[in-house]
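Take a look at the structure set out below.
All protein chains but one are shown in place.
Moving on, here comes chain A:
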């Protein structure tokens, strides 16, 4: 069954919700931040108003979420259910609810400066939809029985109309009307005067509830529904007879029928309890829906019609929008002139055609900046999706609008989810607060990357920075493969020692020569550092080709042995489209529980404005860029500034 259904505005307020089983709010929170803010699971298309069938389901622990998004109004519709269940109608439910909600409350949502949407009445619409769709998806045998029952009610014509007449009378009784959730059971002793009215309705009411119950049962317990059905087959006939008798005899006979009619819901509920398939709470829900159904059969019917007309309207609108789109291509000359004028003056509502050409230009521009095509296409699609239907400002051309949107989009992509303050993090690990249970230990950073991108150079740059801040650093020579790698590090260490001798830092090299297992060396280095009281361990690794499985597989063992706090990958700004594959493969190489923590982009000084590699790798992995290398000296390491990168990417020279 459905666990919860929520309608949420983009500003974070839950406009309407229905919960069947408690769902932690963090499920939906994670869904929003993953899908909408960080755009992790979906490459593109998360932003369009596509139906729930198109949007891939989001899975979080044991819950699955189906969702759809209305861009115009900024509301998200989410259905939460257990991943184990197969609910074929769930997409349809989400889409229909969206159509209904938008048409009913769209005007309220457009009001500025308020968050309140009056949608208390939406409960009824939702119930109607849920029922209808669940009914539609019943098992074949169950469906046959429904048909039979419907024909049964058709025979019942007279008693039905009779009971409905009473229904109208009952409306004069406020106490009966005002308690829609009360079961016949509960309301009987409370309102003895109205008892016969309720009894009269119990006939069709019982039938309805039985049908509904069976529908709810049938997907979960198809086996039991068979023999139950045979048991029940006799009963409708019985009621039919009774009903006819009433019609002929009039009201006087009703007293006798009280027990009989009343017994039907009681019996069904007993059998339900015997089945033991559902807990008491669910049964209560069932009971309340009986009540509302018995009382408000008419209301439900009307609601059904209304809902159908709303859905039909929405479909028609969609179809109309499509035809409009086609005629728009032809375009009358007058509107074309107006469009040109608007393009200069502003205040133009952007359409897909308007954007097409400009977006092509933007894509070209990004490609020229060395952004991988994959990333460029994703960015452009996102921006296009965002801009369709938006009105340009006064004296604002389409191009400047796109520029603005692209800037925002790039900024959002490159901004890290959690910012890194390396020094503070090292402090908190090496000298944890007194109240904490953690033990002081050295902070471990390891550096990975493809051959020749500058792993050792960037490692020594970081080392220099740490030494300036008076840390004791141990460099572990994890490259036990390439000739001269250890000697190269030894030279770095010697230089760094000389450079920082006055400032009080301390640096040592930990090496075991060539041919040893890199993971074991790293592990020994960390143990040695803990023993000797070093603050930071920097582990160098051998360069490896990202598509060589043999070399990449050893990284998993390395991560397990050395337990680094930070795994940084060095990527060079010079590389083009391959950066996407490099970043992806390295990110996946550390096993399921571990991924990269950040990137260092080296050689940024050699590419000028073409820093597209930054975008490509963040697009591929969602891992933030932490540092950029901007020169040959030890001091030429910089924190990554998003503003700087965006300016470079959008500058047109």
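One rule holds in what follows: contacts are C-beta pairs under 8 Å (C-beta built on N, C-alpha and C of every residue); 3 or more make two chains touch, one makes a residue touch a chain; residues count from 1.
Everything below uses one rule, namely that contacts and distances are computed from a predicted model.
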Checklist outcome for this item: Among "Splicing factor subunit", "Signal recognition particle receptor subunit beta", "DEKNAAC101437" or "Methyltransferase type 11 domain-containing protein", UniProt's protein name for the complex chain that is not shown is "Signal recognition particle receptor subunit beta"
Checklist entry - Out of A:14, A:85 or A:440, which is the one that touches the chain we can't see? => result A:14
Checklist outcome for this item: Sole touch to the unshown chain from A:366, A:628 or A:649: residue A:628
Checklist entry - Among A:2, A:79, A:109 or A:623, which residue is in contact with the omitted chain in the full complex? => result A:109
Next on the checklist: Using the document's definition of touch, tell me which of A:83, A:353 or A:639 contacts the absent chain.
Outcome noted: A:639
Item to check | Residues belonging to chain A that touch the chain removed from view | outcome: 6, 8-15, 17, 25, 28-29, 32-33, 36-38, 47, 71, 74, 109-116, 118, 120, 386-387, 390, 405, 408, 411-412, 415-419, 421-424, 427-428, 433, 435-438, 465, 468-469, 604, 627-628, 630, 635, 637-641, 643-645, 647
